[in-house]
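The other protein chains are all here in position, but one chain of the complex has been omitted.
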Amino acid sequence: MSLLAVHDLAVARGGLRAVEGVSFSLAPGQALILRGPNGIGKTTLLRTVAGLQPPVAGRIELAEDAVAYAAHADGLKGALSVTENLRFWAAVFGGGDIGPALAAMDLTHLADRPAAALSAGQKRRLGLARLLVTRRPLWVLDEPTVSLDAESVARFGTAIRAHLGQGGAALMATHIDLGLAEARVLDLAGYRAKAGQQVRPAGFNEAFA
Amino acid sequence: MSLLAVHDLAVARGGLRAVEGVSFSLAPGQALILRGPNGIGKTTLLRTVAGLQPPVAGRIELAEDAVAYAAHADGLKGALSVTENLRFWAAVFGGGDIGPALAAMDLTHLADRPAAALSAGQKRRLGLARLLVTRRPLWVLDEPTVSLDAESVARFGTAIRAHLGQGGAALMATHIDLGLAEARVLDLAGYRAKAGQQVRPAGFNEAFA
Amino acid sequence: MLALLKRDLALATRAGGGFGLGVAFFLILCALVPFGVGPETSALRPIASGILWVGALLACLLSLDRIFALDHEDGSLDLLATAPLPLEGTVAIKALAHWITTGLPLIAAAPVFGLLLHLPAGAMPWLLASLLIGTPALSMLGAFGAAITVGLRRGGLLLSLLVLPLYIPTLIFGAEIVRRGAEGGSTATPMLFLAGITAGVLALVPFAAAAALRVNLR
Amino acid sequence: MLALLKRDLALATRAGGGFGLGVAFFLILCALVPFGVGPETSALRPIASGILWVGALLACLLSLDRIFALDHEDGSLDLLATAPLPLEGTVAIKALAHWITTGLPLIAAAPVFGLLLHLPAGAMPWLLASLLIGTPALSMLGAFGAAITVGLRRGGLLLSLLVLPLYIPTLIFGAEIVRRGAEGGSTATPMLFLAGITAGVLALVPFAAAAALRVNLR
Amino acid sequence: MSIWEYANPVKFMRLSGAVLPYAVAGAAICTIGGLVWGFLTPQDYKQGATVKIVFLHVPAAMMAINIWVMMLAASLIWLIRRHHVSALAARAAAPIGAVMTLIALATGAIWGQPMWGTWWEWDPRLTSFLILLLFYIGYMALWAAVEDPDSAADLTGVLCLVGSVFALLSRYAVLFWNQGLHQGASLSVAPGERMSAVYRYPLYLSMLGFFLLFLALLLIRTRTEVRRRRLAALQARETRA
C-alpha cells in the first residue's frame, strides 16, 4: 500500500506542459527527491501533487487530507508570536498539542518571540514545526533548505528521518544535497515535455502554438 | 591612480553596524570579489559604495558619476521592448547608441521582444547590456549570476573581462564561483562589526542597545 | 474556522494591522465634504445620509486588498488551500473578519459622523439599521473582488473598479431606507430588498470568490 | 529627464499600465453619489462642484501608489538614484507624468461628469480652471506621500491618510472657486490662493519627497 | 463533426477568413444604407427632425445589451467546455459593446437636450445604461490587467457571470429608486402608438446593419486576439526551450 501513487502525470505552468509521463509511488517510510535544472517543473509538480493546481494528464492517487505542503514562504505572520503562529496552524489542521513540535525543533525558548524577530534559520525551523503539527503523513517540500546553514540542514535531516520512522513519507525538490542517503532520487530532466499538437492543450500557450 | 578607494569603512543595516574597518582600492582593469556568510553585510557595503546609503564611518573616494550599480532586480519593465528598455537607460545616462551593447550581449534578434517575454538568462543579459550603455567605469554588482545557468555565467565572465580590458573596474559580491581567476577576493568574515558602545551610533538599534 | 477568524482579528488589531484606518478615512471623507459643498446646514442635511453611505462604502473599499493579498504574499493562502477547511469557508471567514474590523467600527462611528453632517435625528436609527444589514454584503462582495485581483501587483484601483458597480444595489436600497426613514415614510420594502441582497450575496458569492482564488493560486 | 517622462507615459498607456482607470473610478464615484443622495436635480446641483472636486481628489489618490512602488519593486528606483539625474528632478518628472496620465484625463472628463451631476453651465469654466490650477499640486503632494510609503507593503490606506489632510487647502479653494463662479461672484481671491498653493507645492515638495525617497532607499 | 470543433483556432481562422468579406460587405451596405435612409426620412410632427436620431440610438442600445448577453454566453462556453476561441471572442466583443453603449448614451444625451430640456436625467433606463458601461469598463480592465491568459480568461468569465447578475439587480434597484421620463419600447407597444412605416423600415435596416457591423468587428477582433495569443505562445515556447 502506498501513500502516494502518480501515474503518467503531466503538469503545466504558464499554459505549457513542463514535464510529462512522470510516474512514481511513495510507500510509508519512503522519501523521494526530485532533481532537475532550473525551470524544469519541480515546483509545478509539487503544487500539483499538493492539489493546488489540476494535472493536465495522468492520475494522482492519494488519500484525502494526506498532504502537508511547504514552499519557501512559510505562511508565518511576523506580528504573531511563535506559539500563536503554530497554534493557529495546529487548530486549522484539526487541533493537537504544539509542545512536542516546539521541542522537536528546539524552539521552546523562543516560544514568545514574535516571528518577525526570528532569524532566517529560526523561521525555517518554525516552518518545519508547522509540518509536525499538521499530523499529515505525506510531506511535500519545495527546496526546504534554501538559505539554511549547515547546522540547520542537519536538524532538518533529523526531522525528516523521524517523520519517515513514524510511517510518514516525503516528496522533496532540491538543488543541493540534503544529506538524506536513504532517499530515492528522481531526475526530471528526462521527462521534459516535448512540443507537438496535444489532444487536450494545457492552456492558451499550447492551444495556439 | 585608483578608481575607487575605501578607507576604514563601516556600514550599517537595520540600525546596526554590519561590517567595519574595511579598506581596499580598485585600479582600472581590476576586479574585486566580496565573499562572506549570509547576512555579513555584502549587499549593504555595495549599496554604500554606490551611494544609496551613507557610510557610518570611514571614507569612500570615488569620482563623481563613476558607479554603475546592479542588483538582482534589473530595473526592466516587462511592458517595454528590449530596445525601449535599453534606450531609456542610455538616455538617462547621457545618451549614446545602444546597438553595440545589444550586439555584445547577443540580444539583437530579440530587440523587439517585450522584456516580459524574456527568459531569466535573457533578462540578465539585458541587465548587463544596461551596464554597457551607462559607460561608467566602475561596476558594482550584487550576486550578478544568481539563477543563471553555466552558459550564461560564461557569457557574463566574457563581458566583465571586456570591461576590465577597456580600463574599467568591477566590485562584486557573490557566494559562488564566477570563473574570474584574475579577480582579487576579499572575505568580509573578518570584518564583522563588534557590539559595544560606539562613538557615533549607526541607528536606534545601536543607540539603545 | 474559528482559529482563522481569531487569527485575522488578532492580526488586524496588532501594530501595523491597519485597524482603525478605515474609520480614520471615513472621518477624513466626512470632513472633506463640507469643505467641498459648503458648511451650511441647509446644504449638508439633505445629502448627509447619502454621503455617509458612500463614505462607508469607500472606507470599506480601501481596506479590501488586505483580505487576501498579505496571506498570498507570505504563502499562508497556499497552506490554507491545502488545509482541511473548504476554500469557500475560508473566504466567508475572511469576509467576516473584514466586516468585524472595518464594517462594525464604521457603524459604531456613523452616529458621530452623522452629527458632523447634520443628519436629522430621526434618520439615525435607520442609518444604523441599514448599515448593519447592508455592510456584510459589502465585505463579501469585496472579498470577491479581492480574490479576483489577488495575484496582481498594485491592483488597488482595478479592485475599486470591479467592486463598486457590484455595490450599487446595496447602496441604492441602503440610502433609500435612510431617506425614507428621515421623512417618516415606510421603509419596509427597501429593507426587505436590502436584506434579500445581503442574504443572497452571503449565500452565493463565497463560491465565486473561492473559484477566483483557485484560479489565482494555480 | 525627457526620457524618464516618455518612459512613464509609455508605461501608463501600455496594457496593464492603468491609464484611464482613474477616470473610470471618477465616473463610478459620480454615478454613486446620486444613488446615495437621490436623483433630483435640486438635490444634486448645489453639491455638484463639491462632489466633482472630492471625486477628482479620490481618483488621483488611488493611483498614487503606482508613482514609485513599481519602480521600487523592480529595482529601477535604485538605478535612477545612482543615475546622473538629481533625485528631486526624478520626483518632479514622476509627479508630472502622474498628472498627465491622471490629472489631465480627469480634467478632460470633468465637463461630462458635470453634466451628470447637473452642474450649472456657468460654473463649468470655473470648474475646469480650478482643476487645471489645483491638480498639479495634488499630484506633487501625492508623490510626496508615495515617497514616504514606498517601502511598505499594502500601504494604500496609510498613503490616503497621510495625503488627504495635505489636500484640504487645495480642495477648499478649488471648490470655492467653482461655487463663487456658479453664483457669478468674484473668484479672484480663491484663485490667487489656489495658484499660490500650487506654486509653493511645486517649488518645495520635490525636496521633501526626494529626502523621503533617500531614506527609503537606504 | 460537432460545432464545437470550430472552436479550434486553426479551423476558426479558416472559417472566419471565409465569412469575413461577406460580413464586412453586409455591414457596410446595411449600416450605411440604414443610416442614410434614416437621415433622409421626413420630420415627425411632434419630434421634428430629431426622430432621425432613433436610427442610431435604438440599434446601438439594442446591441449594447445583446453584446453583453453574447459575452455571457461565450464566457459560459469557456468556463464549461474550455474552448479557447470562445474566451477570446468574449474579450473581443467587450470594446464593441462599450462603444455601442457610449453611442446610445451620447445620442440619448444629445436628444434629451431638446426633448426633455436636459442633457442627463437620472432616469432608470439611462442610469441602467451608465451601469452597463461600468461593467464593460471593469471587464475590459480586468482582461488588460491579468498577464497570464488562462487566468485572465477564467477570472473575466467569473466576473462576467457575477456582473450579469448584478447588472440585472441594479436595473431593478434603479427602477425602484426613480421613475423615469424615457419612452417604452415603441416597436412593440399598442398599435395606436406604433411607429409609422416611414420610420420602421429604415430602423429595421439600421438594426440589421449594426448587428452585421458587430459581427464583422467581432470576427476581426477575435482574429486579432488569436494572432496575439499565437505570437505569445511561440515566444513562450522559445523562451522555455
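So that you can tell them apart, the chains are marked A, B, C, D and E in the order they are listed, and the count of residues begins at 1 in each.
By definition in this document, a contact is a pair of C-beta atoms (placed from the backbone, for glycine too) under 8 Å apart; a residue touches a chain by one contact, two chains touch by 3 or more.
Here, contacts and distances are computed from a predicted model.
**Q** Looking only at the UniProt record of the hidden chain, which name from "Peptide/nickel transport system permease protein", "Monovalent cation/H+ antiporter subunit A", "Pyruvate ferredoxin oxidoreductase delta subunit" or "Heme exporter protein D" is the right one?
**A** Result for the unshown chain: "Heme exporter protein D".
**Q** Could you tell which one of E:Met62, E:Val99 or E:Leu175 touches the chain left off the display?
**A** Missing-chain contact among the listed residues: E:Val99.
**Q** Sort through E:Asn8, E:Thr50, E:Thr118 or E:Ser164 and give me the one touching the missing partner chain.
**A** E:Thr50
**Q** Given the full complex, what residues of subunit E touch the hidden partner chain?
**A** Here the touching residues of subunit E are 35, 39-40, 43, 48-50, 52-53, 56-57, 60, 95-96, 99, 102-103, 106-107, 110-111, 113-114, 213, 217, 220-221, 223-224, 227-228, 230-231, 234-235, 238.
Heads up, the rule we're going with is that only the chains that are shown with their structure count from here on.
**Q** Could you give the fewest steps needed to travel from subunit B to subunit C through chains in contact?
**A** The fewest touching-chain steps linking subunit B to subunit C number 2.
**Q** Shared touching chains for subunit A and subunit E?
**A** B, C
**Q** Take the average of all CA coordinates in subunit A, do the same for subunit B, and state the distance between these two points in whole angstrom.
**A** Distance between chain centres, rounded to whole Å: 34 Å.
**Q** Out of subunit B, which residues touch more than one other chain, so two or more?
**A** none
**Q** For subunit D, write out the residues touching at least two other chains, lowest number first.
**A** 15-16, 18, 21, 24, 28, 31, 35, 73
**Q** Every pair of chains that touch: which are they?
**A** Inter-chain contacts occur between A-B, A-C, A-E, B-D, B-E, C-D, C-E, D-E.
**Q** Mind listing the subunit A positions that touch subunit E in their complex?
**A** 14-16, 39, 195, 201, 203-209
**Q** Quick check: in the complex, which residue numbers of subunit B touch subunit D?
**A** My answer: residues 47, 50-54, 65, 67-77, 79-80, 84, 87-89, 91-94, 130.
**Q** Would you pull the subunit E residues touching subunit A in the complex into a rising list?
**A** Against subunit A, the touching part of subunit E is residues 9, 84, 148-150, 153, 226, 229-230, 232-234, 236-237, 240-241.
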